[in-house]
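The complex appears here without one of its protein chains, the remainder shown in place.
After this line comes chain A, so read on.
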Amino acid sequence: MSGTLFYGGTIVTQDPKYPAPEAVLISCGKIVAVGDLADIQPRADKATVQHDLAGQTLLPGFIDAHSHPIWAAKTRGAPVVDVRANIVPTYAALIGKIKRRVAVAAPGEHLLFFGLDAQLHPDMEAPTRAFLDELAPDHPLGIQTSNCHALFLNSAGFKACGIDETTPTPTGSIIERDENGVPTGKIAEAVTWTALESFYEAWGARRLAEEVEQQILAFVANGITTVTEHLYMPFYKASYMAALNQKLPLPRVACYQQATTPDMRVEKLTDADDRLWMAGVKIHADGSPFIGNIWLTEPYLSNEITLERMDLKPGHTGGPNYPQEYFERMVREYFSAGWQMTVHTQGDRTIDMVLDLIETLLEEMPRPDHRFRLEHCALMRRDQIRRAHALGVQCSFFINHITHWGAPIEDALFGPERAAHYMPAGSAVAEGMRISLHADTPMTDASALDLMQAAVTRRAADGRCLGEGERLDIETALKSVTIDAAYHIGMEDQLGSITPGKHADLVILGANPLETEGDRLGDIPISSTWLAGERVYGG
């Protein structure tokens, strides 16, 4: 098999052994040589394609450390109607959109709307089952919140999902009910995601396959060559195998299987070419700051958004998703089986609970390189960062919260002091951590450059900067979407830098991010993306 020789541009390897090489040779899906053009040119043969970078910048392909590709495929794209606030600005406009959709629905059609947002839809009221029945008496209808964690259903929707007054609420989930136990409209956490499956199933396999392909193309068009499936469910495997069999440019997928009980069988996925593998187990310790189910030491602010739109009580400090003992049993089970653990934690009290548990587990069964991951880490405190680092715990930050919800985080939810250290990526780096950044697609759109810009500027949509002291320099931000993200998924010896012997996953950018203004990183054009040595996007 022939290879490709890259030269004639800037090469940013992310490997200190190769600081500024002139050329890179790839062959058979691997990086073969990195160094001076004069040394490498002789190793190319007649079949080697000479790729002149023409002044552009070659980097290792980007790694999104926490994403949900199949879920994104299901959640996005027709027939799901996108009602996120950047498109449908108010709740009144959103209701108008629902009415127009219902008016053209085929008999029995499942209708789903994605993107209701208590923080960004200024006139939002929580839709009740009765209200949704008025809008759509005959069709199963659901409105999912933009943070993905909650769903509002009408009566036909509850029926389609098989949830009624006799359904027990699964541990770790929420089903709001009246005094007779009849669901009143809102459900949250894991039960949301199982309920939605009945919508996705009703739309058929073909629709799903099309949307999976769209998602794959969206990742590679953004230069992303490795993603994670951070809520893997066993039936996802068919979609991934189909994508590979069809030779779609599926980025490498590190899977973390979702656990909601202590007795789940973790699927053993491996692949000789490192395209799809089981990396560990994912558990939700708490929920979303935007619906109020995270566990805090200091309460939420009290104002119209928290009290009315989010329907919280004054002094609300939330709680964990699972009873503590149940949660610990789950973590213990999968940790002792040797899996890498990744735990969704947003509130600082949740993080206290998880760090306590990790400390206990490590005393009971010491494990030198466990890379226990905390996901998102919105309100992690400095003392917790220190403690986590000492325990060998890794932090992956959902930095796009700042760009997408920065203003309400400061003004409505947590106040300026906590906002200044919200998603404390800068503190984590200052304490010596190797961090990763993520977009949590489908919650926000996948783009490593946008993540870098968010971390470097911490600038919210309205222009304000949330916590100047937590900003990253561009070099660190770049590591957190390449080599350090590879470290978080345990693949730093195969991915994340331009090093001989590693997979030939590359991206060519129109400009060198290290020489770009922080607030323009997101505008750098992606010229082409290379996965396992093949060009999968661009020219």
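The definition used in the following text is that a contact is a pair of C-beta atoms (placed from the backbone, for glycine too) under 8 Å apart; a residue touches a chain by one contact, two chains touch by 3 or more; residues count from 1.
We adopt the following convention: contacts and distances are computed from a predicted model.
Can you work out the missing subunit's protein name as recorded in UniProt? Choose among "SoxAX cytochrome complex subunit A", "Peptide ABC transporter ATP-binding protein", "Molybdopterin oxidoreductase Fe4s4 region" or "GTPase, G3E family".
"GTPase, G3E family"
Just name the one of A:49, A:87 or A:130 that touches the chain not displayed here.
Considering all chains, including the one not shown, the answer is A:87.
Just to verify: which one of A:96, A:181, A:234 or A:469 makes contact with the chain not shown?
From the options A:96, A:181, A:234 or A:469, the contact with the absent chain belongs to A:96.
Tell me where the left-out chain touches chain A, residue by residue.
81, 86-90, 92-93, 96-97, 100-101, 103-104, 463, 519-520, 523, 525
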